[in-house]
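To start, I am sharing the structure in question, which I have written as structure tokens.
All protein chains but one are shown in place.
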Amino acid sequence: MQVSVKYFASLRELIGETTSIIHVEEGATVNSLWRSIIETKNVKFDNVMMAVNMEYVKSEHQLKSGDEVAFFPPVTGG
Amino acid sequence: MQVSVKYFASLRELIGETTSIIHVEEGATVNSLWRSIIETKNVKFDNVMMAVNMEYVKSEHQLKSGDEVAFFPPVTGG
Amino acid sequence: MLVEIRKKSFNAYAEIQYYLDSLDIAGKYGATSNFVGSMRDFNKNKKVTHMTLEHYPGMTEKHLETIAKESIEKWKLLDVLILHRIGNINVGEDIVLVATWSSHRKDAFESCRAIMEQLKSGAPFWKKEETSAGDIWVEKNTPGY
Partner (left out) sequence: MLVEIRKKSFNAYAEIQYYLDSLDIAGKYGATSNFVGSMRDFNKNKKVTHMTLEHYPGMTEKHLETIAKESIEKWKLLDVLILHRIGNINVGEDIVLVATWSSHRKDAFESCRAIMEQLKSGAPFWKKEETSAGDIWVEKNTPGY
């Protein structure tokens, strides 16, 4: 199945992409997706925050086809 | 010696005066002045607050000639 | 620092902007906390139509200035503004305005709230409300914490 993935701020610059469509296996979690991304891109990134369909999720959250997944650093607004 | 005495708000209405000049004995305290006022005026008033020369004082504060003494109810500004 | 007792009604936000424009602290402050107290049309389930605010000329100003000065020192504030109405007040009008400017939000929030609590518990003001049950001196302020 496919999910769309967004990156923001310093992570967006590190990955060099804003959005991409990624194939994942049935049963994949947001964390397994994250692991495969940093392995493929060969990058290191601490304290990543994860959202699915614009809601924060835990790393063990299971993905569904068509999900919008977002990875980003700690937020610094306000 | 003499001191000037001011009353505010509900106490001003109860006493029926805004300001008066009162004779006190040497060594009088703000509390002894207050006692003599409520006795003379024959009134009862709970929770009075006391200030001398525009600073809050304790009831045992000793008066000096020419002091500006103020008695008033709990404050309700803001 | 500015502390003022006002006989006429004021617009809180115009006052903050006007005072801020007179300062030279842009880029220095990161946090502003404001509190505006306004006149309600009810108090303890009674309808209130009008209010009169009495103060102790001289002591009130002195007391508020001490609160402002001590707050600037305690929280290392860049500036403080305190305005307070006296006299006849209509429903919906602003009664009190406190604004504090600081580098960081913690100091701005804490100082603004602390100034309000000190003002409420110590500054010599007294409210008399015209209510459906007659004219009544407010006996005490509600707790703020």
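The chains carry the letters A, B and C, assigned in the order they are written, with residues numbered from 1 in each.
In this section, a contact is a pair of C-beta atoms (placed from the backbone, for glycine too) under 8 Å apart; a residue touches a chain by one contact, two chains touch by 3 or more.
Quantities reported herein were computed from a predicted structural model and do not represent experimental measurements.
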For the chain not depicted, the shown chains it touches: A, C
Absent-chain interface as seen on chain C, which is shown: 11-14, 16-17, 26-42, 91-92, 103-106, 108-109, 112-113, 116, 142-145
Positions on chain A where the hidden chain makes contact: 6, 8-10, 51, 54-56, 70, 72-78
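To be clear about the criterion, only the chains that are shown with their structure count from here on.
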Separation of chain A from chain B, taking each centre as the mean of its C-alpha atoms, in whole Å: 72
Separation of chain A from chain C, taking each centre as the mean of its C-alpha atoms, in whole Å: 48
Inter-centroid spacing, chain C versus chain B (mean Cα positions, whole Å): 27
